[in-house]
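Removed: one protein chain of the complex. Kept in place: all other protein chains.
Here is chain A:
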Amino acid sequence: MTAMIDVADAQKTFTMHLQGGVELPVVSGVTFQVNPGECVVLSGPSGAGKSSILKMIFGNYRCDSGRIGIHHRGAVVDLATAEPRQVLNIRRSTIGYVSQFLRAVPRVATIDVVAEPLIVNGMSRTDAQARAGELLHRLNIPERLWQLPPATFSGGEQQRVNIARGFISDLPILLLDEPTASLDAANRAVVVDLVAEKKRQGVAMVAIVHDDEIRHLIADRIVDVTSFAAAA
């Protein structure tokens, strides 16, 4: 089976020029693979570099060395050396990212925030909104809020809008950064179901989850990030 994500010996150090050039090693020797239909959970204490690894796989943080192989449209692309345009194309059609916080555009209605990834990939607005509605419904966002921009919503509501937006498209790779952090039990259960559905569709996922119960429910494999702790 071809891995969807193939990280090999990736390394990342921050150089803080404003603090006299202090070198802050983040991770080194990061090596793991994720197959289709598999959810790998990154574990390790806070500050071990879990989020940094996720950001490196999304191309948001640069890699100093090593390789981040991404299976994109039938070929393997090394995200660590890809051109910006290529990274954007990979984000459009291959990798989705569900961050902890919603970066909302000021005046866009919730239903459109959620539907956007589908419209971008060519679905009609009506169909995309119908699917967005289904997901918002499952995530218990009442219909009276759909036409409002999410900026004024509570933290938990915003996170659910963010999850809906992240799970709506049919991208083959999903990165989940604490998707259940500020959710109640009922909504956490919905997210667990959504992850299970993605697995059945063959989506490869990498997740950071602090809640032991959720981790137990979604993880097929746990990668301990402490082993990648950069020697300081």
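By our rule, contacts are C-beta pairs under 8 Å (C-beta built on N, C-alpha and C of every residue); 3 or more make two chains touch, one makes a residue touch a chain; residues count from 1.
Basically, contacts and distances are computed from a predicted model.
For the chain that does not appear here, its UniProt entry gives the protein name "Phosphonate C-P lyase system protein PhnK", which is one of "Na(+)/H(+) antiporter subunit C", "CoA-transferase", "Dipeptide/oligopeptide/nickel ABC transporter ATP-binding protein" or "Phosphonate C-P lyase system protein PhnK". When the full complex is taken into account, the listed residue touching the unshown chain is A:Val120, out of A:Val120, A:Ala196 or A:Ile222. The chain that is not drawn here is touched, among residues A:Arg107, A:Arg144 or A:Arg200, by A:Arg107. Taking the complete complex into account, residues 14-18, 55, 59-62, 84-85, 87-89, 91-92, 105-107, 116, 119-120 of chain A touch the chain not shown.
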